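Excluded from the complex is one protein chain; the other protein chains are retained at their positions.
Chains here go by letter, A, B and C, matching the order in which they are written, and residues are numbered from 1 within each.
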Amino acid sequence: MTDLTQSLFGVEFHSPVLLASGTCGYGPEYADLIPLDRIGGLVTKAVSVEPRVGNPPHRVAETPGGMINAIGLENVGLERFIAEKLPWLKENLTRAHAFVNVVGYTSDDFAAVVAGLDGEEGFLGYEINVSCPNVKGGTMFGTDEIALAELVKQLRAETQRPLVVKLTPNVADVGVFARICEENGADGLSAINTFPGMLIDVERRRTVIGNRTGGVSGPAILPMGVYSTWRARAACNLPIMGIGGIRNGNDAMQYILAGACLVQVGTASFVDPDAAICVHEGIASYLEDHGLPTLTELVGALENEGISGLPS
Amino acid sequence: MTDLTQSLFGVEFHSPVLLASGTCGYGPEYADLIPLDRIGGLVTKAVSVEPRVGNPPHRVAETPGGMINAIGLENVGLERFIAEKLPWLKENLTRAHAFVNVVGYTSDDFAAVVAGLDGEEGFLGYEINVSCPNVKGGTMFGTDEIALAELVKQLRAETQRPLVVKLTPNVADVGVFARICEENGADGLSAINTFPGMLIDVERRRTVIGNRTGGVSGPAILPMGVYSTWRARAACNLPIMGIGGIRNGNDAMQYILAGACLVQVGTASFVDPDAAICVHEGIASYLEDHGLPTLTELVGALENEGISGLPS
Amino acid sequence: MLTTRTDLHGVSGADSRADHRTGHRAPHRVTPCRSRARVTSRRRVADDTWWIELDSPEIAAASQPGQFVMFGLGLEEPGVFLLPRPFSVAWRSEDGRVGLLLRVFGEGTRRLARLEPGDEALLLGPLGRPFRVAPGRPIECVAGGVGLAPFIFLTAEATAASNSAAGPSAGASVRLLYGERSERLLFDSDLLHELTGVTPELFTEDGSAGRRGFVTAGIEDGSEALLLACGPTPMLHAVVRLAAERGRELQVSVEEHMACGIGTCQGCVVPGADGSWIKSCVEGPVFDATELTWPI
Partner (left out) sequence: MLTTRTDLHGVSGADSRADHRTGHRAPHRVTPCRSRARVTSRRRVADDTWWIELDSPEIAAASQPGQFVMFGLGLEEPGVFLLPRPFSVAWRSEDGRVGLLLRVFGEGTRRLARLEPGDEALLLGPLGRPFRVAPGRPIECVAGGVGLAPFIFLTAEATAASNSAAGPSAGASVRLLYGERSERLLFDSDLLHELTGVTPELFTEDGSAGRRGFVTAGIEDGSEALLLACGPTPMLHAVVRLAAERGRELQVSVEEHMACGIGTCQGCVVPGADGSWIKSCVEGPVFDATELTWPI
């Protein structure tokens, strides 16, 4: 039997597969559909200090090989998250771990969420979302080296819990931002969030998405996510959660070989709620088929790593 | 009858559709397959001062909803381009216009190509490729504001011909780079080049692409291209060639409504060599179906442009 | 593996949606079923319009009129990525088939319309809040286009109920008004009668069949029947206006883009009467007209 267990962020992850932020709510809906404790965990929808109403419809639409969304980080806000959502996570997750996805307009906003949550139970750590393309200033921290460094430093001071920063691919070099996170005390990285995109209804001559622009996710961005993971891995030593377009074990193994130790499944769950379970099983089969007892040795294990790749 | 003619770059484009750089060679192969003079023109494969051998195979592979390539800007170099390729363009294109896609490692490299070509016949202008993710330093100029400004200024001094800069989407804000091009004398923009990506063969544990990383193109990037076009349009007044994932009239109209006056068809031509013709015809049908006599009034004509898009 | 809890959504109208402690709406909780369903038949019932039956006993058993399914191809189809699309449950059979009425609009419906008998699809459902009709209450259904779908189910169930009750008022309690742009889009009327036992009052905008004009013209003056409406947004607006003018109680089934269908993505919001955004997949798709904001 293969064992997918890894020790990460001070705990055991018995599966490398998590549900991605914004695609699994705060947990209960998927618990009706899949046994959450069979996967590694989930990342909640973004939580901000104040409740947010979000963007007008349409908020989602399909794009070639993927989808676009502009939810606008609608969420119940810190207070109600603690009162109404955290208790469910605490009571219902046993082996699965929860990360809380955190957003804010200012670094103090982020810090307030972390400070407000830190004494609570029901979750493992934070995924700091500096990479949402669907709100004004949503990627500000994710594309500004100095602002990101300050933010990570400030949050590090607020908590001992795992602090994972979710990167945006929307920069010249993800590696630079990965390194900044490491240098300022982050414990891990998530790569990647969505790409800014626009879809136009040519009959109505309007953008399909109410917010006009949105974030593109799904299989379409798989190669960009694998690339970003590989860049981040080359630039720093933090554990990485690979995200973007993962539908099956093969997709997940690409991220793992590129350097991710965990993976997150987002859009694919909309196509099939069983997606995360299939990804988990696909990874397990890969190990079995190749006679590999553990996952750890595969993380970043590209055979042509280091080969120059230039013609003779 | 609808008329798709537009006056741009000092000439008439009787069709807004061009073949994208790197996907149509230097012209002759497609001339065997489609009547090139029915479309607006083509952009040649990149030309550098010296010949380049390019990257090792595999150089292309399919990705979800698109493809990845790392040709490595293989090309015959300036001298042989003038001797062997330009004459064909001069003799065979009547109504269609050619842009020469120009690359270089240094700004002097770029300038040498422009200077070397400027006295020749057979092409209309230049598309300056500061956005190739498949060679070391390929996007250097496209992601560095100061370097880009200097480059555009230097090239402007070399030529009176249309000078179009091809942007990379791989930056925090395409608009910033669009404005830099305008301020430094460019005549137009092309948006966008490919996204850096990676594909891994999990059986062999190697990257599929010999160069390891490549550029992702095709339908998968359509919403990102439309978005970049819209951003560039908002940031400056230059005419824009919209590129990325265009397969049909609907896709092209999205770019046009977002602000492009011309569009380029790349990957789709691989799937069907008739793609550019179909795109042309699709745009014509759109105008006819909507009783619109000319294309110009549709450029950037989004109805919800300027609407805040925020919930009540 | 998964149990469906039909008891949670009664047809009594009694399910309380406002959580008065927090002042916030509690979503309508159903436990949907993920069902790999084989297409058992497909027939063309009008221009670009198909009647598709799939074998899905769990969903057939648990569904109520007004609920919907997410209908897609799953992740296995080579070279295809398709988000599932929402479709009203339009019918069910005792032997576990679910009927869907599908009209081709764009890429997604074009692909789904190609499914042939024997092909497998992925269904998730039943989802959302159904129509809420107190037993015995007369109803008037206003269907525009494929908005007919939930009313096929509803009228079929009503006919079955009144047949088994066999009371004297049976048959009088359900009116079905059905409008289309033109005759060539009208659902095959023989099949419709076969499925529902009801003969609809037909309207076409161009007068090519039934009465000429909008379906709303058929809404009875002075009736006290509960109005139920499903169809394109302009039609819904017209019905809402008319119901408000005449003081009629109205439930509408709304359409918004959806990704998950189960309340997690927050993609499907519609404007609530209090100015908030409401998730139509879990709190709808059927709303009391007064729960939402409508343009005046």
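As a working rule, a residue touches a chain if its C-beta (ideal position, glycine included) is under 8 Å from a C-beta of that chain, and two chains touch if they have at least 3 such contacts.
Remember, predicted model here, so these are calculated numbers, not experimental data.
> Out of B:65, B:104, B:125 or B:188, point to the residue that touches the absent chain in the complete complex.
For the chain that is not drawn, the touching residue is B:65.
> Quick one: which of B:30, B:126, B:141 or B:177 touches the chain that's been left out?
Once the missing chain is taken into account, the touching residue is B:30.
> Check each of B:50, B:183, B:272 or B:303 against the chain that is not shown and name the one that touches it.
B:272
> Going by the contact rule already stated, which one of B:85, B:206, B:247 or B:280 would touch the omitted chain in the full complex?
B:247
> Go through chain C and note every residue touching the omitted chain.
78-82, 107-108, 110-111, 114
> Identify the residues of chain B touching the omitted chain, counting contacts across the whole complex.
Touch with the absent chain occurs at residues 22-25, 29-30, 32-33, 45, 53-54, 56-62, 64-67, 69, 71, 74, 80, 84, 218-220, 247-248, 267-275, 278.
Throughout what follows, only the chains that are shown with their structure count from here on.
> Could you find the chain whose CA centre sits the greatest distance from that of chain B?
The most remote chain is C.
> Find the two chains joined by the most C-beta pairs in contact, please.
Most contacting pair of chains: A-B.
> Name the chain with the Cα centroid closest to the overall protein Cα centroid.
Of all chains shown, the one whose C-alpha centre lies nearest the global C-alpha mean is A.
> Would you kindly tell me how far, in whole Å, the mean C-alpha position of chain C lies from that of chain B?
About 46 Å separates the centre of chain B from that of chain C.
> How many angstrom lie between the CA centroids of chain A and chain B, rounded to a whole number?
Going by mean C-alpha positions, chain A sits 32 Å from chain B.
> Multi-chain contacts in chain C: which residues touch at least two other chains?
Each of 81, 277 in chain C touches at least two other chains.
> Touching two or more other chains, which residues of chain B qualify?
Counting only residues that touch two or more other chains, chain B contributes 64-65, 311-312.
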